[in-house]
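Written below as structure tokens is the structure these notes are about.
For this depiction, one protein chain was excluded, whereas all remaining protein chains were kept in their positions.
Order as written gives the chain letters A and B; numbering starts at 1 within each chain.
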Amino acid sequence: MSEQQFEPSVIAFLCNWCSYAGADLAGTSRIQYPTNLDIIRVMCSGRVNPLFIVNALQQGADGVLVSGCHPGDCHYMEGNFYARRRFTLMNELLNYVGVDAKRFNMSWVSASEGAKWKDVVEEVVENAKEAGPFEQFRRNKINW
Amino acid sequence: MERMKIGKEKFGDFLAALDKQLYAPQKVGETLRFVPITPEDKLDLEFSNTTVPPKSVLFPQTETLYRYELGKTDLNLPDDEAEKVLLGVRPCDARAMAIVDDLFSWDYNDPYYQGKREKTTVVGLACSDPEVNCFCTSVGGGPASTEGLDLLLTDLGEVYLLQPLTEKGNNLCREAAEVLEQATEEDAAAAEKLHQEAAGKIVRKVDTEGVTEKLMELWDHSLWQDLSRACLGCGTCTFLCPTCYCFDIQDEAEGLEGRRCRVWDSCMFAEYTLHASGHNPRPTVRERTRNRVNHKYSYFATKFGKIACVGCGRCINLCPVNIDILNILAEVIKEAI
Partner (left out) sequence: MVDLEKLRTVAKETISRDDVKYLIGWRQGTYGFRVTPCFIEEPGEAEQLIFSPLCTNNLASYLIVTEKLPLPRGEKPDTRKVAVMVKGCDSRAVVQQLIEQGIKREELYIIGCPCEGVLDLKKVEAKFPHILDPVAAQWGKDKIIFQLPEGVVEVPREEVLAQKCLDCRDPNPVIADITLGEEIEAWGNGEYQDVKELEAKSAEERWAFWEDKFSSCIRCYSCRNVCPMCYCKDCILDRLNPSWIYRSTNISENTAFHLSRAFHLAGRCIECGECERVCPVDIPLMKLNQKFSKEVEEKYGYRPGIDPEAKPLQSSYRPDDKEDFIL
């Protein structure tokens, strides 16, 4: 598969209240953006377990996005503050073991930011394309 | 067949002459374990013993039993047809194979283990430098014990002496006859001398006479509490034991495909005996430690007539908290009347 043809698979964990609504807005506003994303809706970015990211990479994701409300706007007051610490550390860990830094992304997208959502998706997909197919610890690469 | 010898520099040619999948100790991460090699690979057999015993080849830590696909009715069985040669197995670990053989062919002939076992030729290397915790001579073995081996190598400095022990061992020598030379009487005598020297270097000992019954007498003795209390419940002693064979069966799925596999399990884990009800018949490290010792020295011995311990010393060397099976046996012998 050549560089140009590679279409990455990106798993996105979106919080119900902001980012998912933002993506919804992008859709109803007919904003065009790449379709490489598989969205998993969660109630809050603070609900995302770092193991989800490891597991997504194991199961074949080439990139992962976690997106929540802007700091201070969390529906549950402080969920995204915890998420911020957690994924700042997770990002460091993934980097440290040699997973390309472009594979893991986090963003704040509010319910009114359909346009920002498009920018985020474009950047995340572009990042995953640059990083190429993820093979380091994919499950199905292991000989069963 | 008679004893043969080969110069160490020609050992690669010996391996190349064998048309088989070779396994030998190589460094993975920081430790030695048996992995597939080619005759060109650098072989270093100058070690006391591998960290992971060669059971990892015949009884892999993860072994696929069958694969399946959603929506299809046929199962895909793995076929491991390759003829294998295990190189540089220490006599203690080879004895362990002979012990585990009994288990895997007892009430049910385990096709996965036996299939590989039948196709495997075990080439041992007599031990010249036993570690401090080696006690093979106390449990019926020795640094040049031949049980479980097909061919025994002895390192004579410049050359290896080859002593075929079974038909499989003879076949290896025949296949590689071109690179082998006839060994002399002196070579055999030198090897014999080395074997005896190595046996003399073994310092730890235990008297296993009657220990099977003694363990049963001491079932409820307070020594189990005292000797096991520091146990952390990890699987180091059992996973790295050459005679431990417990496994768990797991289903692993990936998309529309999946497999059923067996993985090593350890009786030292609390969840090993945990019932679905939440009840655990071996609730603490006391019962679990007792089970480990009893299994090796009593239950297995009663059932199969031999102690399931070969004295390799791994469980003593690697225990994080110095739970020492020889110390436990010494206490048992002392306490029993």
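Please note the rule applied: a residue touches a chain if its C-beta (ideal position, glycine included) is under 8 Å from a C-beta of that chain, and two chains touch if they have at least 3 such contacts.
Quick caveat: nothing in here was measured; it's all calculated off a predicted structure.
Across the entire complex, contacts from the unshown chain go to A, B. Set against the missing chain, the residues B:Gly29, B:Gly157, B:Pro281 or B:Gly305 yield one that touches it, B:Gly29. Only one residue in the set B:Pro39, B:Pro78, B:Gly115 or B:Gly233 touches the chain that does not appear here, and it is B:Gly233. Annotation for subunit A: contacts to the undisplayed chain at residues 50-51, 54-55, 58, 71-72, 78, 81-82, 84-86, 88-101, 105-108, 120, 123-124, 136-139, 141-142.
By the touch definition given at the top, subunit B reaches the unshown chain through residues 28-31, 33, 51-52, 61-62, 131-133, 203-204, 229-230, 232-236, 239-240, 248, 250, 252, 261, 263-264, 266, 269-271, 283-285, 316, 318, 320-324, 326-327.
Here, only the chains that are shown with their structure count from here on.
If each chain is reduced to the centroid of its CA atoms, subunit A and subunit B end up 46 Å from each other.
The touching residues of subunit B, when paired with subunit A in their complex, are 64, 67, 254-255, 257, 259, 261.
Subunit A meets subunit B in the complex at residues 59-60, 139-140, 144.
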